[in-house]
Every structure is written in C-alpha cells, then in structure tokens.
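Heads up, one of the protein chains got dropped from this complex, but the rest are sitting where they should.
Right after this comes subunit A.
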Amino acid sequence: MSKVSAAAVRDIVNQIVAASNEKQRKFTETIELQIGLKNYDPQRDKRFSGTIKLPNVPRPNLSVCVLGDAFHCDQAKAAGMEFQSVEDLKKLNKNKKLIKKLAKKYDAFLASEALIKQIPRLLGPGLHKVGKFPTAVSHADPLSAKADEIRATIKFQLKKVLCLGVAVGHVKMTEDQLTANIMLAINFLVSLLKKNWQNVKSLYLKSTMGKPHRLF
C-alpha cells in the first residue's frame, strides 16, 4: 500500500510550479525527488543502484547522437538528429583526443545493433570513462522514440549520506505528467528497498532553486 497519495503529490507539484513561475529565470528548473533512507547500512546492505524509466521525459534537453549504419544515418538525417556513420568513426583513427571530444559533445549515444559490436574496436574504452556507452537500437525501433526513452531513463544510486536524489521532471511539465512521474518513481524505488516503506525516512520534492516540500 503506498504511503503517498497522488492528491498530496499534485498539491505539492502545484506549489512548486507556482513558486517557480513567480521568478523569471534564464533556465527551466528541474524538479527533484529526494528520498531519505533509514535502517539501511551501506557497508553491508545490498547495493541500491539502478535506473528508472519515467513515463514523461524529465530532461528534454539531453543531447543524443546516433552512431548509425546506413539505415539509421538516413533516418537520423530525416529526423534532424545528430549522427555519425561507421566511416566517420573510422576517421577518428582511435585518436584519444578526438574520441574524448565526441564523448563530451553529447549527453548520450544510440548505436545501430549492427554497429554496436564494432564500438570497442573503433573507439576503445573512449565512451566508458564518461559513462556514455551507447544503447542499442534496431531497425524496428523508431529513432526519436528511442532517443526519448534515453531522455526518460534516470540513474539512481545511493551515496554515502543516506539520501537519494532523482530528477523526476521540470517546471514546464503539466501537473498530470509530473504526478505520474513522481508516483512511479516513488513506488518503483520503494519496491526495490528490502523493507520497502520501513526503509524510507522522508520524501521531499524541490525545484532547482526552490525550497524543499515534504511529502512523507
């Protein structure tokens, strides 16, 4: 049984968005869910780390580059997406500086299924160090949908302090979208905790510049 109601989430979401709209900012504030844990010992309890796929894209500005075979390069071009072909990657000649430049230029990569096996040979560990090894995409997956899937997938991991922060949306999203994301994130994360709600000390929601609002 969830300890948090969608109504309570909606209420706070509205407060956060209203507060954000009061001030003109040069950027769109992110909304973050902060989970404080209890009865959890990071020295010996099971590692708490993984990814959540949210129903509504929380980070629309994440730049994605397609490392594509001929089919996907054409598709990327038509969709206005950035891409690199096998030939483009071969031209890098495994030069560490150039690969590092490519790795830094984009937030994430997609790679055609046929191409992804060549990545280690073409680029070595160049994308590994920055945590941007590509996600595979097949000819059956529409490219822009797959890119949005990446933009909707958030990594979560517990740090030394027993608090976990997860980006769940931004202030320009609708109340429905934010509520759906937040409810899913809470229920999914709690389901992965050994003692579920007994491991949760507190839940807060806040926008980048706003004050934290307690949910639980």
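To be clear about the criterion, a residue touches a chain if its C-beta (ideal position, glycine included) is under 8 Å from a C-beta of that chain, and two chains touch if they have at least 3 such contacts; residues count from 1.
By our rule, contacts and distances are computed from a predicted model.
Chemist: Of the candidate names "Nuclear transport factor 2-like", "WD40-repeat-containing domain protein", "Histidine-containing phosphotransfer protein" or "Palmitoyltransferase", which one corresponds to the UniProt protein name of the undepicted chain?
Modeler: The missing chain's protein name, per its UniProt entry, is "WD40-repeat-containing domain protein".
Chemist: From the listed residues A:33, A:102, A:119 or A:166, report the one that touches the chain absent from this view.
Modeler: Counting the whole complex, the residue in contact with the absent chain is A:119.
Chemist: For subunit A, enumerate the residues touching the unshown chain of the complex.
Modeler: These residues of subunit A touch the chain that is not shown: 43-44, 46-51, 94, 96, 116-117, 119-121, 124-126, 128-131, 133-136, 153, 155, 157, 159-160, 191-192, 194-195.
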